[in-house]
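Quick one: structure below, then a few questions.
Left out: one protein chain. Kept in place: all the others.
Chain naming follows the written order as A and B, and within any one chain the residues start at number 1.
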Amino acid sequence: MAAGKQCDSKQQWEVIKKSFFIEGNLSDISDGEDDLALVIRLVQQLGAGQLVLDLALDAIWVALRQSIVPKFWSNFVIYNSQRCGKDDDPGEGSVEVMSRVATAISELYDSAVSFLPQIHRCEMLCEHSGAKFEECIPGGMMEHFKLHLRATLHSQMPTSFTNLLHKFYSAAFKVFYHAEVGNQVEESDETTDEAMQCGGCDAATDACHCQAITNTFCQVNRQLLELDLLERLAGDIISSLLLSVITDHVSATCRDSYDQSRISQLEKWVENVVIGWLEVVYCGGRGQLSSADSAIQTMVANNLNQTYMTALYHTYTTTRIDQLFNIVIEYPESQPALEDIRECLDRTHLRNHLVESLRSAIQTRLLHPGVNTTDVLHAYISAIKALRVLDPKGVLLELVSEPVRQYLRGREDTVRYIVTSLTDESCSELSEELLVAAPLVLDDSHSDDDNMDFWETWTPDPRTADIISMLVNIYGSKDVFITEYRTILADRILSQFSYDTEREIRYLEHLKCEVMVKDVADSKRINSSINSDENPRREKQKFPVSCMILSAQFWPSFKEERLQLPEEVMKELDTYTEAFQDLKGNRTLNWKPHLGQVQVEIELKNRTLNLTVTPTQATVIYHFQERSRWSIGDLSTITQENFPCPCQGVLQEVESDVFVLVEGEELGDKGHTATVGVSQPDIAPPAIEEDEAESVMASAQDQREEELQVFWSYIVGMLTNLDSLPLERIHAMLKMFVQGSVECSPQELRAFLDRKVRQHQLIFTNGLYKLPKN
Amino acid sequence: MIKLFSMKNQKKDGSDVAKQGTQKRASAAQLRITKDINELTLPKTCDTEFPDPDDLLNFKLVICPDEGFYRGGRFVFSFKVGPNYPHEPPKVKCETMVYHPNIDLEGNVCLNILREDWKPVLTINSIVYGLQYLFLEPNPEDPLNKEAAEVLQNNRRLFEQNVVKSMKGGYIGNVYFDRCLK
């Protein structure tokens, strides 16, 4: 080109257009710095620097928009239409995907690179012609170009691309994963069949192209990185891929096994696999960091490392929280999992989630009528222990266990179950707990404190709160618990009459039951003294009498029953009482005639029965000596006792509520073999014992009922004066009038009133209670 | 939270049963005062106040006589029940300044059952009635406030006027009484 000559303006413009690729073709651009310098000078002379720069840049943007980018995306649009949008079409294997992506990106890279001289020219133009590159992009023209490329790509991105790229990265990850950890897996898991196939690229082992994939992959990443496109195009895909990889790995690792700590193993895994792969993506592989940009290096080392570790903790904790109910149930085997969770809770913000999740799991899996009280209690105990591992301060436990306690309070058999387990001879979980409870609690810090007020202000350190206390605390107060405990202990003592006191005495002291146990021991002593041969009364005795002598103040109240014993028996008991009075001056005995154990020998026509029966049964059978036929009504009159059903083994109900003595063996013939006692002395037929299943003690509920009875006269008074009242008014008025006596919640009052309704002592209509009209 | 098992374990030889017994449980005084308070039947002119509801050993009694010289007044007594109760009487002081032959200006009360005639079968209720009686029948014998006793003995009308004056708030002689009308 004869640049030095004077050309006409049209010619000059053509030159300029050509040099700066305005309305032209990249390939037409003439090379050479000399030419460029001339053209720039020309532009300068014409004073058209700004105009040319604008036109030149515009031309590039147009080229990007109309040719380069559409061409790049067309690779994937074709794919899209070919596959009819089926993303998961297995037809195209990883190899095809890899090569398609690699080719497209390579092409894009080449196209982009081909703009570099043009960019350079524009830079020169800016420098020499005074044209201003206005847009404030740090990094100058090159950065501006990359930005345009990114924006243009983004604006035209087809929807299928993400899926494809995801496939691309997944395939590459698989290869990497296989190389990194696959070897160990292969050793243990892979069968010979599968060994024929490469775990990385799914191709036959002898045709493995893992290396090829890795190479392609590295090239693509490098190209994208150079164009600043890696983060824009693949950033989200990489992170979502890795997150799902982490999730899969965590749930595979943690599935159904809670007996190992996983956290350090998982940390190491993230470091090797996740971070390792990221290094491959961003830096072209481990060990090649030196060649890479140090900014990227730092990013991988710090930010990403932290991001994915956080993701790991989050995923792991979430997974464990989902399993927490099972983990709790499987305590103590699940201790390692719990320790993991504790560690992770400090690094995540999942505490509330944990509470919510466990509460709802407990609600749906535990607190419904389908679960036995025993199981609820065991779960409660496990939760106490397990959550103590998670949070020694006990805050979590408090939050999670309150609904369980509330639920247990509502179940009628809870106390009985706890108490029965505590006193059970066979070492149940609870009685073991009881045995460890005492040593565990030795708290010497206060033992020398002589302050009298100490007992009131002292509160236990939550750390040492033991299981028994937690169980007792289901009731908020130990009074209910102790009442029930004493009832059951009383039943136990009075049914066995040979109660071994050694085992329980230690903790009975704390349950205010030591006197009960002492009564048992004292009774043994007194009986042996009264029944000793030296006792002069002994000679006149018709049968030996012994007695369980109780300290009434320390026993639960007895159900009031006034069994009238046969004269002969009363006489013997009176004799015993006299002996007792002689032994213990100024003290006497009040007999509980219906309680005890009697050994009787029943002589029938053709057999003799030796039975151990209750005083009631003994009394009933005794009266059959006088008459062989009794009605229930007559029996009740002379014995002052109501019977659910007398001894069926010896008596037979011939008509409703009328019994006759069975002298012969007819009943035995009918299969009641248990009644034939001759060969089985001292064994009571089961039929006789059945009636005694009921507790002789007034249960806590009975006693409560009695307390509530105090209200009844007030309620009757109110309703007599005011005709009808709603529950709330009755409750409020009771609070006012019966101040300071019995505390009663509205719920309790409702239950009480509803019982009265059932007993026809009250009428309930339209939300109002009133008295029935006489 | 109540803890059943963490209390110090009983020593096996039982040598310090008594000591531990009192330590674990409410003291004898506490047990006894609890019964006293539960069985308290107050006359309608009296009321109790428990500044700390958990502390039954320290409380106040308010007497508002509805007859006698002191009708319309409001008098507050503080009760301090010591660890030897009921073998020693509670310490009772009148917190309201009152013109009364048996109550001095420091609030000391002269009531036989609070001093020489105390016996452990007496209860808080006995003291309440004793104090109430003191307002109905001030006793000029054995006085703590000798001037008031003298006036009562020599001039009942003047005594009555003085009482009314003192309860409205004012000087009797050179002593100022705060208003204590209900």
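The rule is simple: a contact is a pair of C-beta atoms (placed from the backbone, for glycine too) under 8 Å apart; a residue touches a chain by one contact, two chains touch by 3 or more.
In the analysis below, contacts and distances are computed from a predicted model.
The subunit not displayed here is recorded in UniProt as "Anaphase-promoting complex subunit 11", chosen from "Anaphase-promoting complex subunit 11", "RNA polymerase II holoenzyme cyclin-like subunit", "Guanine nucleotide-binding protein subunit gamma" or "CTLH domain-containing protein". When the whole complex is considered, the residue among A:Pro544, A:Pro726 or A:Gly767 that touches the unshown chain is A:Pro544.
The chain not shown here is touched by just one of A:His349, A:Arg562 or A:Arg587, and that residue is A:Arg587.
Screening A:Gln45, A:Ser67, A:Asn215 or A:Gln625 against the full complex identifies A:Gln625 as the residue touching the chain left out.
Counting the whole complex, the residues of subunit B in touch with the unshown chain are 17-18, 21-22, 26-28, 31-32, 35-36, 84, 86-88, 119-121, 123.
The chain not shown here touches subunit A at positions 494, 497, 514-515, 518, 522, 542-555, 568-569, 572-573, 576-577, 580, 584, 586-593, 595-605, 610, 615, 618, 621-622, 624-625, 628, 661, 663.
One rule holds in what follows: only the chains that are shown with their structure count from here on.
Annotation: 57 Å between the Cα-based centres of subunit A and subunit B.
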